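Right, chain A next:
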Amino acid sequence: MAEVQLRLRDDEPVEDPAVTVDSFAAQTNANAVRIEPGDDARDLLPVLDRLKLVEVNFPAFTDGRGLSAARILREAGYAGELRAVGDVLVDQIAAMRRCGFDSFAPDVALDPEDARAALERWPQVYQAAADARAPIWKLRHG
Partner candidate 1 sequence: MVKILTGNDLRTGAVIWWTGRDWSLHVADAGDVGDHGDVIAATENAARRVVGAYVIDAVQDAEGLRPAHIKDRIRALGPTVRLDLSLKPADPAAGDWVI
Partner candidate 2 sequence: MYRYDPYDTAMVAARVAEFRDQTRRRLEGHLSEEQFRPLRLMNGLYLQLHAYMLRVAVPYGTLNSTQLRKLADIAERYDRGYGHFTTRQNIQYNWIRLEEAPDILAELASVEMHAIQTSGNCIRNISADQYAGAAGDELVDPRPYAELLRQWSSFHPEFTALPRKFKIAVIAAETDRAAMRLHDIGIRIVRNPAGELGCAVYVGGGMGRTPMIAPLIREFVPLDQIVTYCEACLRVYNRHGRRDNKFKARIKILVHELGAAEYTAQVEAEFAHLLTLGIEPPRAELERIKAHFPEPALDAGGEDGDPDRGDPDFALWLDTNTAPHKVKGHAIATISLKPVGGIPGDASAEQMRVIAELARRYSQDELRVTHAQNIVLPHVRKADLAAIWQALDAAGLGTANLDGIGDIIACPGLDYCSLANARSIPVAQRISEALSPRSAEIGELKLKISGCINACGHHHAGHIGILGVDRKGVENYQLLLGGSEGADCSLGQITGPGFDEDGIVAAVEKATALYLSRREAGERFLDTYRRIGMAPFKEALYG
């Protein structure tokens, strides 16, 4: 498994192995799950309180299903770690961050300088998402 390269939260990392969405409900002692692109993130909503780590796999950077999965979990109140794993490229992490990801375990390590620049790139945002940033329309109208 790729290493966590970037973690934007201060709690203790969960080291438990992530299980599949299908098996998570039955494995009552598990607290980490891994979402694949075809999985329905909403299947996890009944067991959210048990979850401490959700890994969302991006087998190919062109497949954006994990972005919706992440937002759905955050919208349902999930506050644990949300980790993007797989083919995670530096030019995507700003958008991933906005969808609620707060840790990144890319297959190929990101250039730290590029990653920092990417996360600081956008002065504002146009739309509400899963992060706390106020959209431009809110700044315009208070």
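Basically, a contact is a pair of C-beta atoms (placed from the backbone, for glycine too) under 8 Å apart; a residue touches a chain by one contact, two chains touch by 3 or more; residues count from 1.
These made the cut because all candidates are chains of the complex that A comes from, given by their letters.
The structure displayed is predicted, hence computed values, not measured ones.
Trainee: Given the candidates 1 or 2, tell me which one touches chain A in this complex.
Mentor: Here, the candidate touching chain A is 2.
Trainee: Looking at the complex, which residues from chain A come into contact with candidate 2?
Mentor: My answer: residues 37, 61-65, 67-69, 71, 75, 89, 91-92, 94-99, 111, 114, 117, 121-129, 135-137, 139-141.
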